[in-house]
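Apart from one protein chain that is not included, each protein chain of the complex appears where it belongs.
In this document, chain identifiers A and B correspond to the written order of the chains, with residue numbering beginning at 1 in each.
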């Protein structure tokens, strides 16, 4: 599986950018599917959407594995190895958390999902679009630093909005939901969606660190 | 924002110690405020104390960011970069968890908080004082190694006490609280306080590693 020695000395930067872009596409697809999932009208529909999200999650794992194997086979990388590892790992976490949000919706079958779940799904779609734009700009780090910084700032705002949405949901839940089992279900589902937006913000933080280091 | 080349070669140690001391002050202030929070007599008071803790949390984030930026701009650091990163990161986690404990008290509005919450807050105040003392000793690592080791040992004992308090709280909760929603609320709040003391112990572990490496 190893490349020839000559091959290993050639700059392999080009390999990592397309892989990270694929990862951003997977996040975008998963975020779009979780939007469908929170609006599904039947358990069957939830199950079928969850299966699609699960496929994206497998895809994300595969891309991450390819990135790690490439890192071990490549002498020259566009950024420090550890930066690529943490960027790919955190992008994969966003996908994992979207996946486990959908899984909880499927497994718990709550009576209904609150409007906040729909708002969180929309925020995740916004976050996906910022991650995609920042990753597209990454190969041209110096020329696009401002644009990447803008996307990172936006990811930070989205996380803060998601936080607010989750807080208001919790206040409302504890004030109005008297069925303790529904409380457990809904709190668990929306908490996972909120964590996905935290991870999206962390992607932004890692990108900002990369900008500081390399520009 | 970058320093001149000459400046970057100058030992910059002095920068990191004051920043870590500021971080220790933020932990101390947050721990004192969570003590007020668990004793607040009205929801309004909880809200007003939470706002003050939130300010400390922002302050902690800022200090951590400054430390990370300084690390990227400085050639000579007093310890390995990774040690400073993990020390600052874990100190920030202590603040984050105190903040989220207070946030949960505010959002959940439990009927009342058990005595264990007050004991945990006192233990966090003890932990803060040990962290502060160890961080003050840090610039004089060789001369003060025993004193730092003492503080780390104390942080370990505090964590173990916090663990006991949390365990007894849980046993009592499941034996006596029949309202499942109160169980959810109280378990979540005290668990977060107990995690804050775990992070304080981790600060001690990182300090002990630094002592082993550099003395």
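The rule we apply is simple: a residue touches a chain if its C-beta (ideal position, glycine included) is under 8 Å from a C-beta of that chain, and two chains touch if they have at least 3 such contacts.
Because the structure is predicted, anything quoted here is derived from the model rather than measured.
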item: Touching residue (missing chain; options A:19, A:141 or A:180); value: A:180
item: Residue of A:14, A:39 or A:69 in touch with the missing chain, whole complex considered; value: A:69
item: Residues of chain B (touch criterion as defined above) contacting the omitted chain; value: 167, 170-171, 174, 178, 180-181, 183-184, 187, 209, 212-213
item: Sites on chain A contacted by the missing partner chain, in the whole complex; value: 68-69, 72, 103, 107-109, 180-181, 184-185
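Here is the rule we use: only the chains that are shown with their structure count from here on.
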item: Geometric centre distance via CA averages, chain B-chain A, whole Å; value: 28
